[in-house]
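Shown below is the structure under consideration.
Here the complex is missing a single protein chain, while all its other protein chains stay put.
Going by the order they are written in, the chains are A and B; count residues from 1 in each one.
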Amino acid sequence: MSTYLVKRLTYMIIILFAASLLIFCLYAFTPGDFISGNLKLSPERKEELRQIYGLNKPVLERYAIWMKNAFHGNFGYSLAQQKPVLQLFNEYIWNSFLLAIVSTFFTWLISVIIGVIAAYKQYSLFDSLIMVIIFAAMSIPSFFIGLLLIKGFAVDLKWLPPGGMTTTGSNATGLAYVKEVIQHMALPVMVMTLLSLGSLTRYFRSNMIDVIKQDYIRTARAKGLKERKVLFTHALRNALLPAITLVGFELPGLFGGSLIIEKIFNWPGIGQLYMSSFSSRDYPLLMGFTMFIAILTVIGTLLSDLLYKLADPRVKL
Amino acid sequence: MRKSAILLTTLILAGSLLLSACSSGGGNNTAAGSESSNVAANTSAENSAVTDDQPIAASDMSKLPALAQKRTDTIIVGLKNPSGAFTPYFHQSGYDGNVSSLLYSRLVTQDEQGLPVPELAESWDVSDDQLTYTFHLRKDLKFSDGSPMTAEDVAFTWTLLYDKAYDGDSIITAIGIKGGQDYKEGKATSIEGIQVSDPLTVSVTLEKPIATAPITLGGEVLSKAYYGKDYKFGDLEYIRKLHENPVGNGPYKLEKFIPGQEVRFVANEYFYLGKPKTEHFIYKTSEGDTWQYLETGEVDYGSFTATEDNLKKLKNMGYLNIVPYTPSVYGYLGVNLQHETYADKKVRQAITYGLDRQSIYVEANQGAGQVANIPTAPISWSYTEEGINPYEYDPEKAKQLLEEAGWTVGSDGIREKDGKKLTLHFLGSKSPSTDIFIALATEGFKEIGVDFQPEVFADFNALVDKYESGDYDLVSFSTPILSDPSDGVQQFINGEVKGYDNPKVKELYFDALSTSDTEQRKKYYAEMYKILNDELPIIFTSYRKSYYAYNGRLDGVVNNPFAGFQDVNNWSLK
Partner (left out) sequence: MSAVSGNLASGGAKTPVKAPVAKSSLWRQSIRRLMRNKLAVSGFVTVVFMILLCFIGPLFSPYSGNHNNLAMMNKPPSAQHWLGTDKLGRDILTRVMLAGRISLTVGFASMVLSVFIGSLLGAIAGYYRGVVDQIIMRIADLLLTIPSLPLLFIAGAMLSAWKVPTDYRMYIVMLMLSVVGWPGLARLVRGEMLSLREREYMQATIVLGLRDRRKLFHHLLPNITPLLIVIATLNIGGSILMESVLSFFGLGVIQPTPTWGNMIDAANNLIDFQERPWLWVPPGLCIFITVIAINIFGDGLRDVLDPKHKR
């Protein structure tokens, strides 16, 4: 096991190096650069600015410079926002994390419950209804669900705020602040949960169906155990076990932010920041953020491989 | 089925990343039809003006949401995405410019036609040779930290912009202050052309006469004591640390910046016209639609494309004053004059006749536009329709011109000349208005026998990249905000419109810049517009029309297309 881990960690570092080079080149070769979009600048001034930013150097040289600085913990200044990249992360990423972690929690909770019931009552009305709702959510673009909820809950009913993270101009602190944030979170979390519910519910349902048909469940029933006990202790535990391998894959998503949701609900998250820096080709920020997600992705993959091993010991790593 | 969720979550993740990207491009509420919405200067949807349409007053204030009613000393305005670099001349995003225009006053501002009017400078004079401008400051000016503002601060600001490390997009460096280049190259320790004669008087000498100098030079003033404390030639790193703690002289001071959420201001007691009437002002970050905030009363002000839909909805809300305005920009189709086909004036004219601009920019756009025929906005003092060919949609005329140019209809209905097909390779960036253009133009060009080949680019940067490669016939653009008529015609002089070189236009351009007499300048521009309208080095398309709407309780709100929010110190809540 430990040799496996050492090997995987070595690969991980190699992959990250390769990824950093690849990602750097991708951004560098994306048509247009930080300067080209500004129509106000004369061609001479554009050249001058490219010189100041070092954009006229060969890509590999720029990569070497970036890498050297990154090793010293210096991820540079965002060109568009004129702030250190790490400071910007700190300002935005936790807001995204908050949304993601809460909606992930609800997604798992709800999909386990629905999945189990749907599996138990396979082909029942409930099962079919759930399936229809899930597919509806999957075939409608998320901005529509967002608009629908804003229209209903915020504009017409005025139950919840239409967007943002706090009420504009509010000076609330402590518990009042927490309450405000929870109110503002409600709609985006609802949409995010709804969107990711589908696949996970189907996953649990089908796991559960597999498990229910097993001999030991029949045995448990034959022993005269209560149906609920059979379902929620014996069956559920076994149906959940393989799901822990999914946890690793959630990792990058927790910090990656969600572009549409953040945009529709004006949530001050990292997804919006990424999009705006992409359209302005703000290289230091793009590079920093993508590498951060890459690291999480690689760690997440390793994590889920290890968990997979835990869940199914027969698998040889 | 087991573990299929893994794949799905990753797919959905990737999908959402992409999808959101698409909605971000659609930002059609504030600036529909802006092909260049990525241009920093162009993005400030706040810039606006009143046209012949009349403002509409709020009809039913009882509909005002409770949230807005509760607010007594705060004005809230939606602003797309300020980033926190609030020092004028140094921000990279137009939204930061909107923030800094509340924090800093200018020496010279502009009226609603774009003519210069005094602000911090009481007056200015020009020497007889039109080369030396002398600015006279008002007495007792103070920065928001209470320190006095003098001519030294003005001189410092200009000098700073000539530093070789300066990376902003101010055009002060392009205006050519005498000795500026020497300073930039490190050959001089100060700029020869900038002279401070007393604490209230500063003069600047230019290398050649430029009539726009009062506006260009009359920008915001940075405090030398604050921004110049750590200044060493060639190193401007230190200034980044000051961006979030601005010291200005505008109506408001920065109270707090909450990234991605709001910028809070508090009235500046040292403002030269006295403390503003409303104690607090907030710019609320609103990336997507602003409708819902206006409807729930969370913001007091919003700006919208002037479509019938939008007007109807704004009117229905009842508690909004609605003011029509036209931004100082024009939209155009760049034509590749280096392609032999389009170097021919007749072909360009034929294309213009064959393009139903009224349908594309006005009708399909629900009235939120106006057909353009000259390179200046209809609100500018230089605008004229006299002797200007309107190029009304006329496919017969277009066909006739093409025949004259030697393009005859081939067997497949596409015109040919010397065995070459008449194709029109169009570039546009993806937006609802580009979709409309392509749908309607495809039909129209087919009618006159032109093979229209549209290509769409995901964002403005990608479009510019393709455009710079020269592989196109037609490309859709919109200008940045034009503060002076010379900005609108500059592209015909400085080589930006490649392959166009008309000595007469050049002569008129420099004549118009070498005099400060507005009437005289008007004549030069009128003549120039006539030539450009006939030769069509670019095809003029449209002017944008918008509305700004604000809470009926607000008094004194003025939005000027050239200077942005005006007299903010007088805005008050009833």
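Here is the rule we go by: a residue touches a chain if its C-beta (ideal position, glycine included) is under 8 Å from a C-beta of that chain, and two chains touch if they have at least 3 such contacts.
The shown structure was predicted, so the numbers you read here are calculated from the model rather than taken from an experiment.
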item: Touching partners, among the displayed chains, of the absent chain; value: A, B
item: Among B:Asp465, B:Glu496 or B:Asp567, the residue in touch with the chain that has been omitted; value: B:Asp465
item: Candidates A:Trp94, A:Phe144 or A:Trp159 - the one touching the absent chain; value: A:Phe144
item: Candidates B:Ile282, B:Leu401 or B:Leu440 - the one touching the absent chain; value: B:Leu440
item: Absent chain, residues of subunit A that touch it; value: 11-12, 15-16, 18-19, 22-23, 26-27, 29-31, 131-132, 135-136, 138-141, 143-144, 147-148, 151, 199, 202, 206, 210-211, 213-216, 237-239, 241-242, 245, 278, 290, 293-294, 297-298, 301, 308, 311-316
item: On subunit B, residues whose C-beta touches the chain left out of the figure; value: 1-4, 6-8, 10-12, 14-15, 17-19, 21-23, 25-26, 28-29, 289, 291-292, 309-310, 313, 359, 363-364, 430, 432, 434-436, 438-440, 442-443, 453-459, 462, 465-466, 469, 471
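We adopt the following convention: only the chains that are shown with their structure count from here on.
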item: Distance from subunit B to subunit A - Cα centre to Cα centre, in angstrom; value: 36
item: Residues of subunit B that touch subunit A when the two form their complex; value: 1-6, 8-10, 12-13, 16-17, 19-21, 23-24, 36, 38-42, 65, 71, 74, 76, 81, 83-85, 90-93, 165, 167, 169, 171, 173-174, 240, 243, 258-262, 264, 280, 282, 284-288, 292-293, 295-296, 298-299, 459-466, 468, 477, 479-480, 494-495
item: Subunit B-facing residues of subunit A, complex; value: 30-33, 36-43, 45, 49, 52-53, 77, 79-83, 88, 91-92, 95, 141-143, 150-151, 154-155, 158, 161-169, 195-196, 198-200, 202-203, 206-207, 210, 242-243, 245-246, 249-250, 253, 256, 258-264, 266-269, 271-273, 275-276, 278-281, 304
